[in-house]
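Take a look at this one; I'll ask things after.
Removed: one protein chain of the complex. Kept in place: all other protein chains.
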Amino acid sequence: MREITYKEALKEALREELKRDERVFLMGEDIADPFGGAYKVTLGLSPEFGTERVIQTPISELGTVGACIGAALTGMRPVFDMMYIDFVGMAMDQILNQAAKIRYMSGGQAQVPMVLRTQGGMGRSSAAHHAQSLEAFFLHIPGWLVAMPSTPYDAKGLLKTAIRLNDPVAFIEHKLLYNNKGPVPEEEYTIPFGVADVKREGDACTVVAISKTVEFALKAADTLAQEGIHIEVVDPRTLFPLDMETIIQSVKKTGKLLVAHEAVERGGFGAELVARVASEAFGYVDAPIQRLCAPNTPPPFARQMEDFEIVNDVKIADRVRKLVRGEL
Amino acid sequence: MSKKSQSSAPKDLTREQLIAMFRRMLLIRGFEARAKQYFEAREIAGFLHLSVGQEAVSVGACSALRKDDYITSTHRGHGDVIAKGCEPKFAFAELFGRTTGYCKGKGGSMHIADFSQGIIGATGIVSGALPTAPGIGLSIKMRKTDQVAVCFFGDGATAEGGFHEAMNLASLWQIPLIFVCANNLYGLTQPWEKTAYQCELPRRAATYNMASACVDGMDVVAVNQAVRDAVARARKGGGPTFIEAKTYRYWGHYVGDPGTYMPEEEQKEWRARDAIDSISRRLQEWGYTTPEEDQHIRADVDAELDAGIEFAKQSPLAEPESALTDVYSEFDVWGNPL
Partner (left out) sequence: MPFEIAMPQLGLTMETGKIVSWAVKPGDSVSPGQDICEVETDKAVVAVQAIEGGKVGKILTPVGAEAPVGATICVLLGENETLADLSVAQEKTLENVLPSAPVEQQAAAAASPVVQAGNGGVLSATWKARSLAKQQGVDLHQVEGSGPGGRIQAADVEKAAGGALLAAPAAEIKISPVAARLAEKLGLPLAGIMGSGANGQIMQEDVLAAASAIIRGQKAVAPQRSQPCVKEVIPLKGVRGITSQRMAESVHSTARVTLFREVDAGALVDLRQRYKERGEQVSYNDILVRICASALAEHPAANARMLNGQIELLEGASIGLAVDTDRGLMVPVVHNADQLTIAQIAAATQRLVQAARSGRISPDDLSGGTFTITNLGGLGVEGFTPVINLPESCILGVGKIVRKPVVIDEYDSIGVRPCLTLSLVFDHRVLDGAAAARFLDCVAQMVESPVLMLTASHS
C-alpha cells in the first residue's frame, strides 16, 4: 500500500469531500494559497476550489467560528480551520453555547453539520499559548463529538466521516504528526466514529493512548517486547463516541491499564476513561490503574522542559515495567 | 369614515398590511402580559425577559421580510419570533414546558426557535447570535438565493467583541444581512451613555463601511420603511445594513426587576409615545379603521391569546426522559449511533 503523510491524508480527505458535496467549504486563517495553512494541510486547495470555497478570513475566531455555525444551520457544511487549539478561548461562546446547544434548545429542529479542525501538542517549543492539548474542553461539552487521529490512515478516514456527520465535530490533530508517513489506501474509505483501533496486540498490559502518544506507546511496545513484556496498545480514535467495549475487552485480557496522553493529568480524558473502567470493568482490574500525562502546568518553552513534560516511549515503558512487575 | 387625514397614510403600504402590523403588535403585547401573569403565578419557570414597549421594532422589521427570510433573536425574543410568524399558542406551550412547544420544552423563553419559518433561534447569551448571523448571510450567498437575514440585538450587545467581529465580517463579505439594534437605552442596568463614549450607533456602523440608519423605534411604519430599504439593498447584492431603532422597554430587564434604575420622567416620556397607541390612532386618522373595528381587533387578539393559553395548559407536559434526546442528530446521549 502506498504511504503518504498525515497532512497529505488530511488534504485528500478535504479534497474528496469538497468534490463530493458542494455544500462543503473551508474557512480559516491563512488557509488559502500560497500559504496553504500553518501546517500546509490546505495547500493547493484554493486554486482547485476557489477562494469562495476555501475562505481565508481575518483574525476573528469568534466571528468566523460563529459564521460557520450560521452557515451550518442554514444548509451548508463548513470545515473550520482553527490554527491552534489554544485559540479556542477566542471563540468559546460560539463553541460552548451555540454550536453545541442549538439542536437541543430548539427541540431537535436544527443540526450543525460543521467540523472544527485544529491541532495542539508540545514538541516544538511553541510555549504556553501554542502547545496545549485541550480535547477535554470539547469532551466536557454535550453536543460536540471529538476525534483525535494518530495516523494518516485514521486521519483521512475520520475526517471524511466527520464532514459527513450532521453534528459538530472537534477534529484535533497534532502538530508533530503532520509529517508522519503511513499506509493509506488509494480507494475511498471512511472510518466510523466510536470504533477504537487495537494498534498492537498483547497480554501483559493495556495501554490506551491518543494522538501523538500512540506513536510513543508503539515504540515502547517494541522495547518491552524485547524484554518479554507484550503490551496491548488501544487507540480510541474518537473520544466521544467512545468505544468502551474494545477497551474493556482488552482490560479483561490483561488485567492492567495505563492511560497515556499529552494533555495535563487533572481532569483530562484519562480521568474520564479511568472512571469508566473502574465502574464498568471493575472485576477485571488486577493492579492500580495508571495515568501517564503531562504535569499540571502550562506548556513550558525550553526544549529540556518540554521533554520533561512530554509523555514519551521511555516513560511509558518504564511505567509498564513497574506495573507488570507488581511494583505499583 | 373620515377623509381628512387619508393623505398622510403611507403610500407603499396597504391598509391590510398596516392593520396586520397593528394586530401583531397587540398580539405581542398581550402575549407578554399573559406570560408575566403566569410567571408571577409560578406556572412558568426560569426567567422572562419581556419586550413590552418595543413591539414596533420587531413588527416593523419582520413585516418587511418573507417567510423564507431568516432572523436571529435574543433573550428578549418573544416579540421578534411572534413578529416573524410564531403562533402564540405554541410559544405559550414552550413557556409551560409542554411537548407541543416550539422546542418541545427543551428551550424555554430565551431560546424559542422555529426553523421552518427561518427563525434561527433566540439565545441566552447577549450578542450570542451576532457572530452566527454573518454565517447565515454567507450561506445565502453561497446558495445563490435572494433570501435575507435580520439579526436583532440590543444596545448592550454592541459592547461585546462578537458584535464588532460580525460587523466586520458582514461588511467584508458583503452579505445580505441586516443588523437591527433595538436601542432601549439599557443593557440590564447599564445606561447607554455609560456603555459607549458619546456614541451614535449609525456612525459606528459607518466605520465598518456599512449602510446605516437610525429610526424612531416607537413608529412601526418608520421601522418598516427602514428595513424595507435595507432588504431591497440586500436582495440586490448591495450588502449589509445597520439600523438603530430607538425604543424603550417598559418593564425592566426581567420579570422581577423593579427597574429602579430607570427614572420616572424618562418612563413617562416614552410611554407617551407608545407605539401601539400611535398606530391605533393613526389607522383611525387615515380612515383605515373605525373605533369599533379597533375594538374588534383588540378583542380578537385577546381571544386568540386566551385560546393559546388554554391550548398550552391542555397540552401534555414534556416527558422528563426527553431531556436525554436531541443532543446529537446521529447519536444518542451515550454515543450509540441512532
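The chains carry the letters A and B, assigned in the order they are written, with residues numbered from 1 in each.
In this section, a residue touches a chain if its C-beta (ideal position, glycine included) is under 8 Å from a C-beta of that chain, and two chains touch if they have at least 3 such contacts.
This is a predicted model, so every value here is computed, not measured.
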Missing chain -> touching shown chains A
Given A:225, A:248, A:287 or A:305, the correct residue touching the omitted chain is A:287
Among A:89, A:255 or A:298, contact with the omitted chain is made only by A:255
May I ask you to list the residues on chain A that touch the chain which is not drawn? 255, 282-288, 326-328
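Just so we're on the same page, only the chains that are shown with their structure count from here on.
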Distance from the CA centroid of chain A to that of chain B, rounded to the nearest Å? 41
Of chain B, residues touching chain A in the complex: 70, 101-108, 111, 113-116, 120-121, 123-125, 128-140, 142-143, 161-162, 165-166, 168-169, 172, 325-331, 333-337
In the complex with chain B, residue positions of chain A that touch it: 25, 52, 57-58, 60, 62-76, 78, 93-94, 97-98, 102-111, 142-143, 145, 165-167, 192-194, 240-242
